[in-house]
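All protein chains of the complex are present and in place, except for one that has been dropped.
As written, the chains take the letters A, B and C, and residue 1 is the first residue of each chain.
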Amino acid sequence: MADVQTTNQSILVVGGGMSGITSALEAAEAGYDVVLVEKNPYLGGRVAQLYQYFPKLCPPNCGLEINFRRMRQNSKIRFFTMAEVANISGSEGNYNVTIKLSPRYVNDKCTCCGKCSDACEAEIDNTFNFGMDKIKAAYLPHEFAFPMRYVIDPSIVETEDGKKCQEVCEYGAIELDMAESTFDLNVGAVVWAAGWNPYEAEKIDYYGFGEYPNVITNVMMERMASPNGPTQGKILRPSDGKEVKNIAFIQCAGSRDENHLPYCSGICCLASMKQATYVRERHPDCDISIFFIDIRALDRLEDFYTKVQEDEKIQFIKSKIANISEDEATGNLLLEGENTRTGEQLRMTFDMAVLATGMVPNKIDIAGAPEVAADEYGFVINDPEKAGIYGAGCVRRPTDVASSVADATSSAFKAIQSIARR
Amino acid sequence: MDKKTAVYICTGCGIGDALNVEQLLEEGTEEFTIDVSKDHPCLCGVEGVEVIKKDIADEGINTVIIGACSYRVNYDVFNFGPDVIVERVNLREQVAWVMPPEDENTQELAEDNLRMGCSKAKDTQLPEPFKAEEEYSKDVLVVGGGIAGMTAALETAKAGYKAILVEKEDKLGGFLGKMKQSVTMPYKELADTGAAEMIAAVEAEEKIKVYTSSTVEKISGGPGIFSVDIKNNGNAVNERAGAVVQATGWVPYDANKLDHLGYGKFKDVITNVEMEEMAAAGKITRPSDGSPVKNVLFIQCAGSRDPEHLPYCSSVCCLVSMKQATYVKEQDPEAVNYVLYKDVRTVGQAEDFYRKAQQDGNIFIRGAATEVGEAGGKLFVEADDELLGENVKIEDLDLVVLAVGMVPASKPAVTPRIKAPADAENADEEGMIEVLPDSGFFANSALNLAYRQGPELPTLKYGFPDSHFICFPYETRRTGIYSAGCVKRPMETAKALDDAAGAAMKAVQCSELTAVGKAVHPRSGDMTYPEFNMNRCTQCKRCTEECPFGAINEDEKANPLPNPTRCRRCGVCMGACPERIISFKNYSVGMIGNMIKSVNVPEEDEEKPRVICLICENDALPALDMAGIKRMKWSPYVRFVQMRCLGSMNLVWIADSLSRGIDGILLMGCRHGDDYQCHFVKGSELANTRLSKVSETLDRLALESERVKFVEVGITDYEKIPKIIDDFMETIEEVGPNPYKGW
Amino acid sequence: MENKMGYNASFAEEVFRNVDSGDEIKMCMNCGVCAASCPLREHMDYPPRQIFSLIRAGKREEVLGSQSIMLCTSCYTCVVKCPRSIPVMDVMHGLAHYALKKGYTPRIEAARFGKEFWNQVYRRGRVDERDLAQRAYFAGGFWEGVKKILEFADVGIKLVLHRRMKLIPEKKIKGISTLRKMLDKAEMLDKGRSVQ
Partner (left out) sequence: MKYFLYWGCSLEASGANFLVSLKPSCEALGMEFLEIEDWNCCGASVSYAGAGDLAIKVANARNLAIAEAEGGYDVVAPCSSCYIQMIKVNHEIKEDPDLLEQVNVCLAEGGLKYRGNLNVRHIQDVLYNDIGVDKIKERVIKPLSGLKVAGYVGCQSVRPYGEYDSVNKPVVQDRLLEALGAEAVPFPNKIKCCGSGLFVPEMDYCMELVKNILEDALNHGAKLISTVCPMCAMNLEIYQNRINDHYGTHFDVPIVYLTQLMAIAFGMDMKKHAALNYNLIPPEGVIHAAIG
C-alpha cells in the first residue's frame, strides 16, 4: 500500500518518539530523505503521555506541536504509523528493510468527525492511559494525536460494532477489510530510536503493584495528572476515588538494584519531584514524602531540587522502602524502611504510593538483523567500527528529554555521515 | 503576481448543517474579487481535491481559500505546490463544532472568518527567498579545541563539510589533553582518554583547518555569510563560515574561594584538576614534601550545590573522584581513599563505576566537611557524618582533594557593568549597572560578534549559553551559533561527544537551509523574511533592541541594518515598529490590520459585541483547536486572528480596532518569565511589555483599560479557554459597548 | 570539640580480611533496606546497615560488642532485597563468629546455644535436641540450668508424650572421626584463621 521510493541516500528512523522525531527532522532539514516508522498509531511516543516536563513544568505537546509543524511543511520526511521493522539486512550505505504496517482500518479519508466513535458501543482498555480507563473501540488515541486520524481496534472489525462504524462514516474512511501489509525500503543508514518501556513494577513484588490498587507507577501518575487523562487531571486514589491526603514517592523502584535494573534510570528523581508539584497544585494540604537513596539532580536541575526542598509539605527521606503492605479495610498503605539519616525504623501510612519505576531500553530485536553492539542491559552502543545503525535517545542510556534530543541530533549526523561515506 | 482567487467551502463534518453556505459564500466574499466560489460535501476527499486541482489547471486559479477544518489537519491534502497560495478558514473547530447550528451569531462568525481569510489571501504574496550578495559558505567555525570542539570539527568533516577550528592554547586537547585517563561508557574500567588519537585525527583531516594560539577577534555577517577575523599568533586571518559551534569549555571553580576547606592554607589540599595533572605527570605524591600518599580524602561538591558558590551540580565530580581514587589504588593497593559526598550522582550506566569504586574498597562517607586542618604534618578533616549522625574526624591524611565544580568559560569572573538607562533603579554612583546574563554583553570574550546586541551569546543564569533547554537544547539566541560541551552545561565525556556531534549537525543544517533562503528552527523552511521600508524609518531603535536573536544591526545614525540570514521570522520587529515599515510577504501590519477591518461591527443597538483575539499560533491556537475538537462552547462574538508569535503584535491593531468600535481585545500568548514557553524566547514577554503602553491609546480614546487583556495560554490549557473567553465577555458586558461603533 | 569519632580504615580492613563474607560490605550504599526487612530490627542496637557504617568508620568495639550481630534469625529477607546483592545474613553470621572468637559475648544465650549446637555436630555428627537444650541451659551454670529446665518442663513433657522427643541419646555417626578431620581442616583453611 505504501508507495515509498527511497535510495541508499535515504535514512530510516525507527521510532516516532521525541528522539526519533528529532533525528528525522534534523536530517531532513539538512536536506536528506527520511522515512520515519512508528509502531503506535500516533507520533510522540512517551513524551506525549507526559503531563509536564521538568524543570520548567511545561507541556510536552508544546514542543511536539512545533516538531509536527516542522514535519508538515517538510516534504523530505515521510512517516508511517502502526509500522514496525520486520526485517533488516545489508550493511552501512545499503540496507534493505521490510516495514510491516498493521491495519488501522481507517484510511486517509478520515476527517476526524468522530461519528464512528459515537456509533461504536464496545469499549477497550485505554493503553494510552495505561489501562486506567476505557475508550471506545473506534477511537482517536488522544486529542493531540498526530496524525489526527481515528483507529478501529481489531477486536470490533468482525462485529456489529465494526459494521456500525463503517455505516455511519460519511466519508468512506473505514475499511474493515484492511489487512496487514509490508513494503520494502532501501536506505543508507538507520537510526534506532525505539525508546523505552517502564520497568515492570509487578516484578518488585514486595511493593504490591497490581495487588494493591493504591500503588501506582510514575508513568501512570503522568496520565492521572493530565487534563486528558483518566481522571481529567485529578489525583485520586484508585481504590475509592478519594482525594489524597498523603502520598509517597518511592525512588529506585527497580533501578540501582541488582535484582532488577542495576543501572540508575537517571530521570526518576526529577520526575518524582515534578509529580510532587502536581500533587501540591491540586491538593495543597497533601503531605508528600519522597523516599530516596541518593538524589540525582544533575547540573542546573539542582535548582529544581532546591526549589522543591523549600516546600514544607514535601519531605525527602533517605530510605529505600523495604516493603509495602495494605490495610485491607481502608486500602491505606503501610511503608517500611529505615530512615538512614536518623537510624529510625520507619513505618508510615499513606493513601497512595507512586513507584518511580525505571527505564528499560527497547533493544533491536529483529531476527537476522546486522549485529549492533549493546551493553549487558540492552542499551545500544554506537560502535564506530560497526557504523550504519545508530541508537538515539533512551535506547543508548536512560536520560531526560534534553539529552535525548541532543543525542538524537548527533545520531542524525552519524546517519548522514554513513551516507556521505558511500 | 496577478491573483486569481477561488473560495471553496466544505460542507462536511457538520459545517453544512450549522451554516447557510450559500449565504456564507455570498456575504463572506462580497467585498473581494473572487473568481470561483464553490462548496463541496467532502472537500478533503479525492473528489473534492480534484475540483480544486481542476480549477487551478483550467481556470488558472493561484490563490485558494478553503473554508473547512483547522489548518492543522489535512495540511498535506490541501497543498497545491509552491506557486499556489492557500489560505485556510476555520469553519469546523472554531465554528460548526462549538457554536449552535443555524444560528445568526454562528453564521456571522463564519462570515467574518471567511472575510478575514479573503482579506489575508488578498494581501499575501508568494515568498521570494532571501539571497545574500556574498557567496555562501557551508564551513563550520568551531571555537574551542577541547573534546567538544575537536569532536564537532571531526564530525563535520566526516559528513563531508569543512571545519575551521580555533583554539586559544598552543595545542589542541583542552582538559581532555590534561587528563590521565577517563571514565566513560561502558563505565566498567578506566579508559584511555583518546586525546592523542583525537588530536592526530584532527590534524590529519584535510577538511579541518586548525588555528592554535588563536582567538576569534570578530565575527560579522550572519549564517551562511559569517566573516571571521582570527588572530593567529599575532597575525590577522580572515575565514568565512556558514555557522558556528562554540565549544569553549569550562574552567574549574576558583578554589581560592574555598578557604574553609583549607585550600591555599595547606599545601596538601589540592583541587581535582591539580590531582589530575599530578596523576597525568606521573606519581601522586604529597605536594608539601613529595612523600607518597597513603590516605586520601576527596571532598565532593567543593563549591558545587552551594548557594554561596555554584548553586548547580557540576555533574562529573562524583565520577572524577572515583577515577582519581582508582589512580591512588593503582599506585598503592594498600592506600585508603575516603570520599565525602552529599549524594553520589552516577546516573545511567555510570552506576557501574560507582560499584567498581566500592568494590575497590573506597570508603564513601555521606556528609559535609566542617573543618580541614593539620596536625603533626598530616591533614585531618572533620565532617558531619549524616549516616552515623555524628561529627567524625578523619585523620592522618596525606592528601585532600577538593572536587571543584565546572564554571562555563563564558561566565565572567566579575559581572560587567554598563551605563545604566536613565530610569534604572539600581544604578551605582557612577550611573553604571550590572549586565544581565540574558544579554549579549555578559559573557567572556569568545566570539566577538559584530552584533548590535552584544559580542557574545546571551546566557541563562550561571552563564551557560542556552535557551530552550528541554525540547530544543541547541537553540541559542544567536541564529547559526550553537554551543556544545561543558560551556552549555556540565557534562561528562560521553555526553560531550554526543553533544558536539549534535551541535555540528545543527551548524551544517543551518548552512544548508540558509543557502536556499530558508529559516531555521522553529519556523524552519519559512522562505519569507522581514523587509524594511527604510523611507519611513524614524530611527527609534525598537526593532534593533527588541529582536530576540540580535538579527538587526544599526548604523551610526541608528538606522536598522537587517541581517536576514540571522532572522528567525518571528515578526517581533514588525510588532515593535511604530511606523509599520517592516513586512513579510505573507505577514504584515497592513495585512492583519485589513483582516481586522474586514470584521463586521454590528451597531450598538444590536447588542452583539465584537472582540478580536490575537492568538499565538504555536501554543494557544492548537489549544483552541483542541477545545473545538472537544466540542466545548464559548461566545460567538470573538474573532481569532492568528499570530506567528504574540511578539509580532503591533499596537496599531489595537488602536485601529478600538477606534472602529471593536469592544475588546484579547491577547493569547505563551508563558513568559524564567520558565518561558515562547518559542521565540522573548516574544510573549515583549508583547506584554508593549501592552503596558497601550494605556496611552486607551486614554486618548477615553476607553476603559479592561477592554484589552493579555492571558497566558499553554497548549494543554484548552479546558480553560471557554472560561477565559466567557470571563472576558462578561467584563466587556460590564464596561458596556464601545462608543466608537458606527464611526 | 572532643569526643569526635576518628575514622580508621584499619578495622574495615580487618573485617574485609578476616570475617567470613566481610568484604561484601564494601558494596553497601546505605539504602537501609536490610534494616527495614529484619524481623528483630526493633531489638537491635545497630541494624545491619548501621553495622556496616560503623565498620567503615572504624568503630571496632561498637561492632564486635553489638547485640545485633547475634540477633540474626537467618530469614534471608535482607539478602533477597539487598539491591547490591550483599549476603547481609552471612556478614552478620561472620561478624558474630568473629566477635565470639575474639572474646566478645553479646547475647550470651544465643551464643551458647549456637556453640552447643555446633558442638553436637562436631561430637556426634548429629544433633540431639533434648541433649542440646539441656546443655544450652546448663552452659550458664548449674542453678541457671535447673531454673530453665523447670521453666520449660511443660513443653518438654508434652513433646515426650507426643513422641516428639527422643529419650535415648543420639548415637555418633559411623564416620564421625573422618567428619571431624574434615571440619578441622575447614577451620584451618577458614578466612578467620589468621587471628586464631
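Heads up, the rule we're going with is that a residue touches a chain if its C-beta (ideal position, glycine included) is under 8 Å from a C-beta of that chain, and two chains touch if they have at least 3 such contacts.
The structure presented is a predicted model; accordingly, all values stated were derived computationally and were not measured.
The hidden chain, counted over the whole complex, makes contact with A, C. Within the whole complex, the absent chain has one touching residue among C:E13, C:D45, C:E62 or C:E129, and that is C:E129.
By the touch definition given at the top, chain C reaches the unshown chain through residues 20-21, 39-40, 43, 70-77, 79-80, 90, 93-94, 96-97, 100, 107, 109-122, 125-130, 133, 136, 154-155, 158-159, 162-166, 170, 173-175, 178-179, 181-187, 189-192. Remark: the residues of chain A touching the chain excluded from display are 205-206, 211, 325.
Keep this in mind: only the chains that are shown with their structure count from here on.
Taken together, the touching pairs cover every possible pairing of the chains.
When chain centres are set by their Cα atoms, the one at the greatest distance from chain C is B. Between chain A and chain B, the centres computed from C-alpha atoms are 24 Å apart. We define each chain's centre as the mean of its Cα atoms; on that basis chain B and chain C are separated by 63 Å. Put simply, the C-alpha centre of chain A and that of chain C have 49 angstrom between them. Counting partner chains per residue, chain B has residues 344, 355, 387 touching two or more of them. Annotation for chain C: residues touching 2 or more other chains are 29-30, 50, 84. Partner chain A is touched in their complex by these residues of chain C: 29-33, 35-37, 41-42, 46-47, 49-50, 80-81, 83-85. Residues 206, 252, 256-260, 293-294, 318-323, 336-340, 343, 345-346 of chain A are the ones that touch chain C when the two sit in their complex.
Only residues 1, 4-7, 9, 12, 16, 23, 26-30, 50, 53-54, 56-57, 84 of chain C touch chain B when the two sit together in their complex.
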